[in-house]
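With one protein chain held back, the other chains of the complex are shown just where they sit.
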């Protein structure tokens, strides 16, 4: 480890970290916003469910590097455009979370849904004030996976040259210099752990009603 | 009143869940739908609040057709209680109950006020209000479920196997409390159960359905026991019909009650032997409440609790003939102990006397409906 290098490069490392954070988080936010309605539709309709889950499952199988490369020709963007990374990770997040949201809504006890229906909740009212709140633990678990794997996948975009911590890896490879690689790995891990912790905290705030054991 | 008018439910695959069902559930009364599984009783219930839409026919609430009603608004007028309560796991007990008044437009504060009163009414201490459903036992959850159904003060209630997910002791307790509650509030209720005993105990009238959703008989519990419409109903109502029907015969005023010798607990051997010539002697407490029987011949020391034979049941003088007969059959002396409203000893009757009295009642054709046991 070369501490001098770290101190000297700290400013640019910080810039990469901020980019990495943005590229990891923004797709999760957009992805969740898209997955909620899609997951709900999948949960409601059996036929549509296999179509939605089949399609998103297919998207999930496309290796990330391949997706980064293919998107410019689909979106008309330049290869270096960070938008490619955001779109690619949004695609993965949606693919992962649609299933999660659908599973989460499936996990709401039948009696609870029936009771709400029989009490006279309208469909949307029931979704917002009963089903989604009860589905939070399952959705949060999926969100954790999405956030953590995004942090890892973003770094791959360094191979096409996008700004983020992954550049430390390619830089280290070119210079045969371990310090930036280790710094990059450590920062990625820290970022993943912090974001994961934030999701856990948020979920805990939203679910004061669960037995404590569920969080363990 | 809830009126079923030629209601049928046919599923796309051609199965008839409910077939041409017509009956009234009278205002302020509890109507029980009972039958074997697959008889369409739950389907019938769920067609009232349109969780299931009838294929044909109509269901009317106080004469108003529910066909084409706004379903959400319709459901807010009807309380609904189901087997596992279906509480909202993410809301406290208080907010679970407050949910129905909130839906009907009450303010949050008002709704919680109502909810608090109802929790008390169904027998839950105020300390439960801030708990979450998972912290409650099955019986407690069911009470919250009942409170929630009542919280919007609906005229009608639908109950789907409300007491079958709890153990027998709690079930019987919940049934008793619910009967008491219903006597106060007088809702128009339809309840579904597969348990004929529950139906006979709770129902003002009982509708027995047969497989395929056809009404086999609609009658009072007593009529079901004494005059089942056909072999299916008779078989479904089950064994011991004669004995169980006594639960609907009030203890006859003309029943000859003999005075029964008794001694207080702690009496000496001499006092016990002097009190009776019989093999068995009744022991009471200081308020003259019967405790049990002893055999004076075998006593070696003043009567203690360990000397008591506790097999005999005790019947209220104003109870039913079923209780009286059971008391006489269960006592080791074969004399059934009768008590007054306060539980104090009145006297005793033998089984032969009870049966004799029943014969007289039968001859006179007087069968007055009492409450089921």
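Each chain gets a letter, A and B, in the order it is written, and its residues are counted from 1.
In this text, a residue touches a chain if its C-beta (ideal position, glycine included) is under 8 Å from a C-beta of that chain, and two chains touch if they have at least 3 such contacts.
Quick note on the criterion: contacts and distances are computed from a predicted model.
This complex has a chain not shown, and the name its UniProt record holds, of "Extracellular ligand-binding receptor", "Cytochrome c-type biogenesis protein CcmE", "RagB/SusD family nutrient uptake outer membrane protein" or "ABC transporter permease", is "ABC transporter permease". The hidden chain, counted over the whole complex, makes contact with A.
Only one residue in the set A:38, A:91, A:105 or A:151 touches the chain that does not appear here, and it is A:151. Within the complete assembly, A:172 is the residue of A:27, A:104 or A:172 that touches the hidden chain.
Seen from subunit A, the chain kept out of the figure touches residues 50, 53-54, 57-58, 60-70, 72-73, 79, 145, 148-149, 151-152, 155-156, 158-161, 165-166, 168-170, 172-173, 176, 178, 181-182, 184-185, 188-189, 192-193, 196.
Please note the rule applied: only the chains that are shown with their structure count from here on.
Those residues of subunit B whose C-beta lies close enough to touch subunit A in the complex are 49, 51, 71-76, 78, 80, 82-92, 99-100, 103, 132-134, 145, 148, 158. The touching residues of subunit A, when paired with subunit B in their complex, are 109, 111-122, 130, 133-134, 136, 207, 209-211.
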